[in-house]
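Apart from one protein chain that is not included, each protein chain of the complex appears where it belongs.
Right, chain A next:
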């Protein structure tokens, strides 16, 4: 459905010649690097170390490479770029590290360095360019998704799969193809209403909170139903929900991939969209976006015009489960007699440190049994656009996660990130429903079956 013949992205390759080190613009900080005492406690948490057993594909090894390159002892070469690209950015190492090493900040400094100072191959640039010209734009995604829906409906996918055509696609395009969710055509074209008032509950004042909602780019196209469930739950819980129409992308995908300028532009636009709205909180139901939004303060710290505004904005950001956990349940919950496997999204658990909230929110649903998945700290391999640019590692991680999910014999899986949702359902071969926790709460409030 997506043409493989994208033109090369003109952006990278303007920096110094191939094979030099980092440039002077925000290299990984030697101070942060020196916080690492080389103890290795992060190794077992790291998915790429779990897959490869290789020191250079571990957090400790990556930090060591940053140090060597930063000190001019080694060049930024193909090997190093490969190891940094291979990092999922899942931040499990940050949670695991007893020394408080801020690997998140380190890798976020390195990624733009690579984009500036390393000339990727033509094919690599083309593919990345394609992703970044498509995903962050709902207006472009929508027709693509509509085509995708047709593609599925007309049986083109099955035909291609049967004839083995998809198997002969290059790994990355195959990944893209396989990840395309089964979007109902209607869903792809729906939009979140700009304002949804709190629904009156006899027992409480009209609106407990006024919240702004980030509708997401991929989310609003592929997961419009999750956005709808979010709005229904929030209004039922006494929140006025404001969802500005033209929000654009929050820049999370760009930032996680090192496309810093793009991320900065998007962050500013989103701040401008929300800052005049007088909301108590900005809610987001995509863990990956949430972690980027909460980091706006740091991203724009050097910008005199935006630094303070970004801080203020970031302080208001809440994952939907955080907000719900703060508000004692108002709407009655109906029983959902089922066993759910809970996959913790890395960008919620590790990047935002939000671990209890989703469990608390689900525990308010009567008769619902929520079980943890073995190796729950390990990334499922989705990680932003990682599953598209590093399909082999992502495949292995996806299979591993799916096996752990199956081992808990659940009736469905919940996870707070659309990337994980796609990745896990794909590796479960759609044998189990995969939902956002808010969909389960929504079903419980409405007294309907969640799947």
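Convention: a contact is a pair of C-beta atoms (placed from the backbone, for glycine too) under 8 Å apart; a residue touches a chain by one contact, two chains touch by 3 or more; residues count from 1.
Basically, contacts and distances are computed from a predicted model.
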Chain not present in the shown complex, as UniProt names it (candidates "Formate dehydrogenase major subunit", "FAD-binding protein", "3-phenylpropionate/trans-cinnamate dioxygenase ferredoxin subunit" or "ABC-2 type transport system permease protein"): "FAD-binding protein"
Identified contact with the non-displayed chain, of A:27, A:61 or A:381: A:61
Chain A residues touching the omitted chain (full complex): 34-41, 43-44, 49, 52-56, 61, 64-65, 68, 73-74, 77, 79-80, 96-101
